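Below: one structure, written as structure tokens.
The complex is shown incomplete by one protein chain, all other protein chains being positioned as in the whole.
Right, subunit A next:
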Amino acid sequence: MVCERKQCASGDRTGTTALSRVTFTGQHCGYPEVGGVVTQQPPKSKTCKRSGCLHRIKYVQKNKEKDSGNMEGAPAKGVLSHLSLLEVKARSRKTQLQQHSRVMELKAKVEALKTQREQLKAQIQTHQDLQKLRLAMDKQCADEEEENMEEESENSKLLRLMARHTQLKDLLHAHHLIGGYDIIKTRKGKGACVSIATAYEDVFLDTFNLEIDLKPTVKISRHNIPPFIPLNNLAEQNNMQTDLRVFLDTLSKHLNAFAGRKQQLKLVKEKHKSVEVMESNVLCSLLVLLFTVPREKTAVLCTLDYTDHTRCLPTRVHLESEDKQLPDSPQWKKNCTLLMETPVHKALITMKKMGSIA
């Protein structure tokens, strides 16, 4: 601490010795000052170093325990000096504490980091054990060996459970990747949301969602499945309460087949403008097309019935024409089987190539 008085070059004149823990206060130039606690020997000179300054420096040796030195300085200058002494005392106490608490802080931090390190080490170990166990389990599944029913400790049971959990999670993820349905928990386990993706010919189409209440009974609370898919019927038939997976599988089949048929209709409209779509419906379970035979320009009406709503191919193909002989001709009989066995947009390409239709 430097005296605040301008141009005074007197340095710090307070200090304590480590051994005696005595505080020196210096009074210089009549201005009381208080200094920090510094381990320092009291300076030897007794006059101010400043050239021309003739101030004498007075040191008051003060012992903290005895507090006797205090009295020497105090009556000399009165209340202010007393106050300054008290201030010094207070500050020294605080800084000591601060240092102390800082040390404690750092020590605590070290402890925390050590425990964290132990935790992480344990996690790594568990993870490694889990990997080993997973490999063993996967191998077991592949080889279809019988699981050994030996007595397992709590730890290994838990480990086995965790391994099974990760196995199931991976299975669900794989299921999602191949375009199957996704299921996640909602409302803290009281509900679930299923997302069914539909795809046809390697193209992802619409996704349908179902929110299901699991408690008290398994019930569908909301969904965005169109009304021509008989959702309630499927839920009842497949007994959604007991076997959710079967219900979801059937629903997925229905939705995928519907998406497939819808996509086929879209492609027919886009790619085959010469074929007129006379009738269709929202479920895409009925399609009536009008073909024109090249050269003769006769019209052929073709009805495709998709009565099995889980399939993308028709169950019945019916041909009608003004020329009564036409549907019985071998070429058109072939076309009939073609339409039964290949998706309609592809069948039309073949039929055009063969010259049956324009």
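In this section, a residue touches a chain if its C-beta (ideal position, glycine included) is under 8 Å from a C-beta of that chain, and two chains touch if they have at least 3 such contacts; residues count from 1.
Heads up, the rule we're going with is that contacts and distances are computed from a predicted model.
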From the options "Centromere protein N", "Nucleotide binding protein 1 (MinD homolog, E. coli)", "Myb-like domain-containing protein" or "Lethal giant larvae homologue 2 domain-containing protein", the chain left out of the display has the UniProt protein name "Centromere protein N"
Sole touch to the unshown chain from A:137, A:218, A:267 or A:283: residue A:283
Among A:126, A:167 or A:209, contact with the omitted chain is made only by A:209
In the full complex, subunit A touches the hidden chain through residues 176, 182, 184, 186, 193, 195, 209, 211, 222-228, 230, 279-283, 285-286, 307, 309
